[in-house]
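Some chains have been omitted; the remaining ones sit where they do in the full complex.
Chains here go by letter, A and B, matching the order in which they are written, and residues are numbered from 1 within each.
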Amino acid sequence: MKILYFGGQKSGKSNLAEQKTLEISSKKPYYLATYDNSFNDKEMHKRVDKHKLQRKEQFTTIEEPKDLLKILKSGETFLVDCMSMWLFNNIQENEEYLINQLEEISKLDANIVFVLNDVNSGIIPFDNESRKFVDMTGIIGQKLAQICDEVYEVKLGLASRLK
Amino acid sequence: MKILYFGGQKSGKSNLAEQKTLEISSKKPYYLATYDNSFNDKEMHKRVDKHKLQRKEQFTTIEEPKDLLKILKSGETFLVDCMSMWLFNNIQENEEYLINQLEEISKLDANIVFVLNDVNSGIIPFDNESRKFVDMTGIIGQKLAQICDEVYEVKLGLASRLK
């Protein structure tokens, strides 16, 4: 089963995705953290630490910023938090490669809960990089929604089912 | 019948609006492209070309950046893609003029499917022009929703009916 939680900044999507992962998992699930530690961003470290504390001992954490297929495998349950960071880390790859990665992931007989940031409903940024990131989030997000059995939008900690 | 598809950047709204237009049309519908070619924006040209390919031969394309009432008429089916570009091209006009245009359009006995970008749910931009565009999108978008029989929000290629 594949499930997507989609929402804005600090919408509570990770929290709901964590709960869902624990619910659908019969054994200890994996937490696949896509944050690239090599950036050394203090603000991000603080967020990561807060998240880690929240997750306590319920997940086995694995860090992998780029190649999800190296980690994901059939027969296990994974929470991938988050796909936006994965996309950001792969922004130099072409669209077809990323779409293909999602198709490969869809073939796995695993429970995977994905988290994706909604960055698409504000004013279109002027700089090319932000624009590309927004566009790719939309394109890759549509594909991700397509391969998922359930899609939830999260606002203010409240989930609405889109699919 | 008037229908509005509203969604963020790369949400899949144009695609769903195209499908809907073809569904409700008994003869070949018109595609009213509001993109102003005079800007000569390469990035935009690439998007326009990709869209044109997707539409193939199913629509008769007409380009009109500003005056929709010059093209829209009773007895036909139109897809207007998109109202955000029309608004952008008319940003120097006052609110009353634009509201009035929508009221005139609402009187036409035509099938019209509108597409509008959601730019209203991010941080408020600092510059006056962006702020004006965001505000006008909200004001004109509310009027547009009012004159439409059906309103859909699109996220990740998935439509939710708002009206």
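Methods note: a contact is a pair of C-beta atoms (placed from the backbone, for glycine too) under 8 Å apart; a residue touches a chain by one contact, two chains touch by 3 or more.
Here the structure is a predicted model, which is why all the values come from computation and not from measurement.
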Inset, instruction - Note that 2 identical chains are shown, then give how many the whole complex contains. - result: 3
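As a working rule, only the chains that are shown with their structure count from here on.
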Inset, instruction - Express in whole angstrom the distance between the two chain centres, defined as the mean CA positions of chain A and chain B. - result: 31
Legend entry - chain B-facing residues of chain A, complex: 4, 6, 8, 118, 120-124, 128, 131, 134-135, 137-139, 141-142, 144-146, 151, 153, 160, 162-163
Legend entry - Residues of chain B that touch chain A when the two form their complex: 7-12, 43, 117-123, 125, 130, 133-134, 155-158, 160
